[in-house]
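For reference, the structure I am asking about is given below.
Yeah, one chain of the complex is gone here, protein chain that is, but the others are all in their spots.
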Amino acid sequence: MQLKYIDEFRDPGLARGLVEKTRAAWAGRPPMRIMEVCGTHTVSIARAGIRSLLSGVVTLISGPGCPVCVTPDGYIDAAVGLGMRPDTIIATFGDMLRVPGRRSSLEKERGNGIDARVLYSPLDAVEIAAKNKDKEVVFLGVGFETTAPSIAGAILAAADRKIPNFSVLSSVRTIPLAMEALASDPEVRIEGFLCPAHVSAIIGSDAYIPVAGKFGLPCVVAGFEPLDILCGIYMLLLQKKRGAASVENEYARVATAAGNRKALGVISRVFEPGDIAWRGIGVLPGTGLRIREDFSAFDAQVKFGIAVPSEAEKTACRCGDVLKGKITPPQCPLFGKACTPEEPYGPCMVSSEGSCAAYFKYGAA
Amino acid sequence: MCLGVPARVVEVAGASATVEVGGARREVSIMLLDGVSAGDWVILHAGFAIERLSAEEAERTLALFREISDATEIH
Partner (left out) sequence: MSGGKILLSHGEGGKRTRELIRKVIAKRFDNPVLAPLFDSGLLGRLDGEVAFTTDGYVVTPAIFPGGDIGKLAVCGTLNDLSVCGARPVAVSCSLILEEGFPVKTLETILDSMKAAADEGNVPVACGDTKVVEKGNADGIFITTSGVGILRDGWRPAPEKVRPGDRVILSGTMGDHQTAVLIARNRLELSAEILSDVAPLSSMLIGVLDAFGEKVRFMRDPTRGGVGVSLNEMAESSRIRIVLDETRLPVAEGVRGICEILGFDPLYLANEGKALLIVDGGAAEGIVAALRKTAYGRNAAVIGEATDGTPGVLMKTAVGGMRAVDYPVGDQLPRIC
């Protein structure tokens, strides 16, 4: 019943040892403020109960690494709008289905007749387009560098197979420059970064050298299994202890220094860098990936002549401050009251990786 | 934002491969990698194999955990 390369990285004995050594190494010092950038880390940490194991040793701040959380609500409105067109199928990752836009969500609009389908892979959306030539299939391309090659791959497949009724409503963001923006915000007070596992598999651990260098912050790429996270945190603490600020890679079994060059090539064939808005944070220059003009036939914004509206913030929602790590979820005035998993006000609560959802589900401990 | 799972390549067919995770199988795209063969381990994300998993490095990482865990001195 062992799942290879998963269960070995959840070994309870090794976990105990790592926790003991971490506590011993840090004894007596104030907790180190570490930002874990990636939403998958947020969920893994919560599911493994890591905060309870390292309380007093680290303060783990969840960053904006949840692509659903940082997608402006205007994007959902645009998706719903497209879904209401006749003969249109909206294909999406499950993560987006319940996210509220300004007016509604895809899930709610399914009740009103929108054809919104949850898929596991963007290639499945291309298949749906191939099998339904009389319909338009719009794929909601939301993600970071981990998912960008897959979204690009789907566009290339559609181009290759000459499938005109497929397009992507793109909402892709990149991580390293966003980390720099966070590191330079004095209110956030980060002392180290736990860097994402699979974003790093694509972009390479060297991508964090500028962050580490410019801001003097230790950066450790860590896998998503509990032992990876414990070890990654241990490595950050040791760097801090000796005053180092370099990039280390705990996830060497998958992520390399240079990343996946072929995947990076696929990304740059289809996408080009641009400016993009991060919900609750604002526009971060150069952190967006836009579909290139050569592939504009597959760009839903161009094809349907729509623009994803940039946000007018819902005022009471403090998702932005949660995403930046300025406040913890319970410090948002809406947490648990006007904003709950059943009736989410903002995406941090409904996204499977949102900090607020994780707090609610797994407890703050 | 990057839920990816280690999967074993069972069969390769052009730009696709069948991979297996604990008995669950799926056909995935291997267009992001070169020279994939049956028996290789890859990371599966959104229907694509996005990178390889190195058995050697995995063993090295586990050895590192053991070393930290068993260490008698505080670093």
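Labels for the chains are A and B, by order of writing; each one numbers its residues from 1.
Simple rule for what comes next: contacts are C-beta pairs under 8 Å (C-beta built on N, C-alpha and C of every residue); 3 or more make two chains touch, one makes a residue touch a chain.
Keep in mind the model is a prediction, meaning the values are calculated, not measured.
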| said: Among A:217, A:230 or A:323, exactly one should touch the missing chain; which is it? | reply: A:230
| Which of A:66, A:233 or A:319 touches the chain that is not shown? | A:66
| What subunit A residues would touch the chain not displayed? | 1, 3, 6, 10, 12, 15-16, 19, 39-40, 43, 46-53, 66-68, 93-95, 97-98, 117-121, 124, 143, 146-147, 226-227, 230, 341-342, 351-353, 360-363, 365
| query | In the full complex, which residues of subunit B touch the absent chain? | reply | 1-3, 5, 7, 20-27, 44-47
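The working rule: only the chains that are shown with their structure count from here on.
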| field | Between subunit B and subunit A, distance of the C-alpha-averaged centres to the nearest whole Å | value | 21
| task | Please give the residue numbers of subunit A that touch subunit B in the complex, ascending. | result | 3-6, 8-9, 11, 13-14, 16-18, 20-21, 24-25, 38-40, 65-67, 93, 120-124, 143-144, 146-147, 149-150, 153, 156, 196-199, 201-202, 224, 227-228, 231, 234, 238, 241, 250-255, 260, 262-263, 266, 353
| task | Enumerate the contact residues on subunit B facing subunit A in the complex. | result | 1-6, 8, 21-22, 28-29, 31-34, 41, 43, 45-48, 50-55, 57-58, 60-62, 64-66, 68-71, 74-75
